[in-house]
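A single protein chain has been omitted; all remaining protein chains appear in their positions.
This part shows chain A:
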C-alpha cells in the first residue's frame, strides 16, 4: 500500500517533469509525411464534367452531395482544389454547368448563383437569387455565343450575364400556383422557353424574349397523361419535346416553337417493336452538345433495368426510327467532341467485368477498337452512372476515357485500352465509426507461438521442433538480408514497399494497425494505418441510408489460432430493428457464424469482459421489452452469465422522455430496473451521455501536492457524464447542464449548470475529469470548462472500487477558460499504461487538429502563484486558452469537417495513434510527453560515436604518455 503510494508519487513527479518539457510539443519539418498521411475525399458525385475535349486536358470537375465543388487531376485522381460549403440544405448544389473556363453553380435550393474560375479555383462572382425553390437552369446563347444563364424558379425566371452575374431581367411566371414550371429550354434562338405542367391536365409553354423578358407567346396543350416534365420529357432535335407515358406505352412529340396551337402526336411503342419491362418507368436520355444549337435528334429510351434503345427523330418532327437495340446494357451516355457525338454503352461481359463500347450516334454503328473493360469487384457496388470524356485523336478518330460511379460511391477512371487509371473510394468521405485492430503475427512468429501452446509430446520431438523453428527463423532473416542487399542496388524510385494482406504483420512496437472503417453508405474498409492503402473493402447492400452503426471488436488478434472477430451492429433508425455483420477485421471476410435472431428493436448493446471458450467477448443486446440476447450464446457463455448476472448493470437513455434508467441482469437473462433519473423534457433535453473508455488505464492513483501529501483521484469506472441543453434557446435563459451519474446506483455525483450557455456541447470524459465546451451566449465566445473529481487526501478503499460502497461524495474542482475558436470535435490521447501525460485533441473548423496539453485544463491552476503551486508545476491561471499553430498535429494537412478523432494506444507507452476523420482521413502519431522510451529519430549517432572514439583514443594516448613518463623517471 505504502509502496504503491510512493510509486504514484514518483510516477506523477516523473510525468510532471516530462510534461514540463513537453509544453512545446510539435512536428518537425523533416517528419512531414513520415508517420502521417492524409486522404482527401469529396463525397458522392452528383454532377461531373470534363474540362475540354482535347486529349491533353487533365481536369475534371465534380459537385457532390456533401456540398463540395472540386477539381481532380484526371491522370492521377488527386484533388487540384476543393471548395467546401456549408453542410445541410443551405449549401447543397442544385446544378453544375460548365462553359469554357467558367463553372456555373446554383446553391442552396436556388439561394445563390456562383461562377467559378476553374483554372485557378477562385470565385468569379456570386449573385443572390430571389426567393423560391430552384427548378432548372440552362445556358442561353445570343448569336452563337453563350452570354447568359437562365435560372427557373418555382414562380420566376431570371437571366444573368455570365461575365459578372448581373441580372438582365427577372419575370414572374403567370399562374404559378396552379402550374408547376419544371423545365427551361434555349436552342440558340431569340427566345427562351419555359415549360410547365398542370398534372394530368395540360402543358404550358411560355416563350420569353431574351431582350427584355417580355412574353412573346403562351400556349397551353392538352396532356391529361402527363404528370411531370422532369421525369418523363426531354427536348430533342429542332425543339421537339419528347415525352414517354408508361400507362399508354407511347411516345409523345410536340414542337415547342410551333406558331399555331400545337398538339401532341402519339407514337405507340408497339409500332416501333419495343416492349417495356413490366413495372419499369421508361426513361429518356437526350443530349444538347452546345447550348447555342438545338439538341441532337438521337436519344436513348430505357425500357428496362438493362435494356436501352437508341432512337432517332426524323426530320419531319413526328416519326421515329430505331437505330439500335442494346440488351443487355446497364448504362448509356452521350459524349461530344468537336462535331462528332458518340454514345457509350456499358454491357455486362462476364462475372467480373463489364465492357464499354462506343457507337456512332448517326448510324448506331459500333466504332472499332473502342472497348474498355470495367472490372466488377466481388464485394463492391453495381455501376450507377457513366461519365464519358471523348476527344479527337491526332488521326481524327474518337478516343475516350470513362468515369464510372458505382452504387458504393466509388469512382473509377478508365483509359483505353481498359486500364484503370485510378479509383477513388468516395464512401470514405462519410466515415461513421472506426476501430483499430492489432495486426496478426507473421506465419513464423505464429508457428513459434504455437509451439508453446501445444502439450509436450516427448523430449526428442520437442527438440526437433525447436531446431526446425530456429532454422526457419534463420531462413527468414537471411531472406530479409538478401532482400535488403538486392534493393540497395536498385535505384530508390523503383523500390516499392507494397503492402498487401499477405505481407501484413505486426511490427516491433505495434505501431502499424488495421483501421476498420464503417461508412454511412454501408461500405466497410480495412486500411493499413502505416501507408493508408486500402487492403480490403466490403460493400453491404440493403443498408438503409439512415442506419446507425456500432462496431465492436469481439476477439482481438491475440488468440491464435482463432481469427480476430469484429461485429457490426446495424440499426435501422426508423424501425429500430438491428442486424449483425460478423467479419474478420484483417481480411474483411464475412464469418460464417450462426447469428442470433433479432425480431425486436434493439435499445442497447454492451460488450462484457466475459469470454467464451473461443476467447470471443460476449455481446449483450437489449431489446425494447428489456429482454437480453447474448452473442455468442453457447452453453458456456450462458452459464458464465448466470454466475455473473448479479454484477452486470446497464443503463438506457430515452432522450425523448428525458429518462435515464439503470437495469440489472437477472439469472434468467431478464432484467430489472433499479434506478431512474428523470430530467423533465419541458426544461432540458439530454444531448449526450458518455462513460469512460473501457481500454483506458490510469497509472497514478493520485496527485502529489506541493506539501508532499497526495490528493487521490476519484476513479469511478461506472461514472457517466450526462450533458443536457435547455429547451429555451433565449440567450438570457439558455443553459447547459452536466450531470455526473453513477451508472450502477443512479446516484448523481455532481451537477454543474452553465447559465447563459448553449450547445453544441463537445465533451471528453476520462480518468477523473470531464472537459466540456459550450457557447457562452452572453459574451459570444466559446468556453472550455473542466471538472475534476478527487476523493481527498484519504482513500476510502484502495484495493477495489465499488459503486455500492462509497459513502463519501468526491470533491469536485472546476475551472473555466475562454477558447478563441469554435470546435468541431474533441478527444483525449490514450496510451498503453496511462503513464504519459494526456493531451486533448481538438478539431477546429479550419481543419486543424490542436493538441492541447491537459495541464492547461487543470482546475487547480492558481490565480496567485505560491511556492506549492510552483513545486507542482501548475501553470498560473489565465482566462484565455492559447492556440498555437505549432500545436497543430496535422500542420497544413487540414482535415475538412472533422467529425471524429479516434485514438488508440500503441506498443510504446510514449506513442498514441490518432486518426481524424470527417471529409478527409488523417492518420498520425502523437507523443504527449515526447518520445521518452525510444531514441528520437533525430538522435545523433555520429556525434555519440565520435565522442566515444575520441575518448577511447585519448585514453590510449594518455596511457602511452604515462608509460613513457614512468620509464623516464625510472631511468633518472
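Observations
Heads up, the rule we're going with is that a contact is a pair of C-beta atoms (placed from the backbone, for glycine too) under 8 Å apart; a residue touches a chain by one contact, two chains touch by 3 or more; residues count from 1.
Note that in this section contacts and distances are computed from a predicted model.
Name of the non-displayed chain as stated in its UniProt record, restricted to "Transcription factor IIIB 90 kDa subunit", "Pescadillo homolog", "Septin" or "Endoplasmic reticulum membrane protein complex subunit 7": "Endoplasmic reticulum membrane protein complex subunit 7". Among A:78, A:117 or A:214, only A:117 touches the chain that is left out of the view. Among A:91, A:188 or A:348, the one in contact with the hidden chain is A:91.
The residue from A:130, A:175 or A:871 that touches the chain not shown here is A:130. What chain A contributes to its contact with the hidden chain is residues 24, 26-30, 80-81, 83-87, 91, 111-112, 114, 117, 119-126, 128, 130-131, 779-781, 818, 820-822, 845-847, 879-880, 885-886, 888, 891-894, 938, 940, 943, 961-962, 965, 968.
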